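Only a single protein chain was left out; the remaining protein chains are all shown in position.
What follows is chain A.
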Amino acid sequence: MQAQTEVNAPTPKMPQRKDKGFKAFLKKCKDQRALLIMTIPFVIWVFIFKYLPVWGWTMAFQDYKPARTFSEQEWVGFKHFLFLFESDRFLGVLRNTLAQSVINMVLGFVTAIGLAVLINELTNMKFKRVVQTISYLPHFLSWVVAAALVSSVLSIDGIINEILMGLNLVDRELLFLGVGEWFWGILGAAETWKNVGWNAIIYLAAISMIDQEQYEAAKIDGASRVQRIIHITIPGMKSVIIVLLIMNIGYILEAGFEAQYLLGNGQNVEYSENIDVFVIKYGISQFNFALATAAGMFKTVISFVFLVAANSLSKKMGQGGLY
């Protein structure tokens, strides 16, 4: 999803140091003061709200006490990080984070591509539009609403249990959210239900760029519907798929937290708790700011490394990078 934010800004006109250096630059600034007024407040804003919190990472190396000033804090080096990696709970959290995002990613890709291909094959335009509109619906619901819907569908008297009972597939109702091992699958299904229609948008756009003559030619050559999909539609989406796939590697530790937090409970905690939920529990509920910051910082740094790597990989493969 993040790949459409491609930034191929044309090379900006740098202040022309050749001419009169700093003076010319100042004159330019003066000429463009309206543009400066439009941006400077927001540059200050972005530094305060987005960059300043990074300074808070220092907490991860301290025994942070909210009452003390910065200079009074006690520095403890990597103590919190060592604690994290020696605790079984955090290792489980790490496993859950990786498993959840890999499952969500694979499911997300396959279902969105599949849906886009099938929507593209619909010949009745009105029906096509209705299907698309309906498929976007869950994306616009909050996770609170989505979690309410998911848990009511999965509840003891929910539709899934009724269907399973009706078909005699199970002897008694299943407590879906009460079985830890099922959580990753439920999460993946919920995530897919919520976002598949939305994620298909980009693939549909890619399909619409494919030259229609290719289909006509294939038809004359006697290619079947399925053959046309495999040999024309899917290759036509290839570059978009590759870009999105590579970029998603950068988000390998970002499995979100809303669904996990809202659908998680005491019975499935060993499978639902990921890094973000861990940070919320330690930081906000137990006020262990330092440890929570260390966990959050670990996640951000690893993600950033993955992202830089993915981006250079993407550039090497000639797909253009994000920045």
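One rule holds for everything that comes next: contacts are C-beta pairs under 8 Å (C-beta built on N, C-alpha and C of every residue); 3 or more make two chains touch, one makes a residue touch a chain; residues count from 1.
Note that in this section contacts and distances are computed from a predicted model.
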Per UniProt, what's the omitted chain called: "Putative tricarboxylic transport membrane protein", "TonB-dependent receptor", "Acyl-CoA/acyl-ACP dehydrogenase" or "Carbohydrate ABC transporter permease"?
"Carbohydrate ABC transporter permease"
Pick from A:135, A:260, A:274 or A:314: which residue touches the chain that isn't shown?
A:135
Sole residue of A:32, A:87 or A:312 that reaches the chain not shown, by the stated touch rule:
A:32
Quick one: say which of A:91, A:110, A:144 or A:217 touches the chain that got left out.
A:144
At which residues does chain A meet the chain that is not included here?
2-7, 9-15, 25, 28-29, 32, 34-36, 38-39, 42-43, 45-57, 59, 66, 115, 118-119, 121-123, 125, 127, 130-138, 140-145, 147-153, 157, 159, 177, 193, 197-198, 201-202, 205-206, 209, 212, 215-216, 219, 224-226, 240, 250, 258, 262, 265-266, 276, 279-280, 283-284, 289, 292-293, 296-297, 299-300, 303-304, 307, 322-323
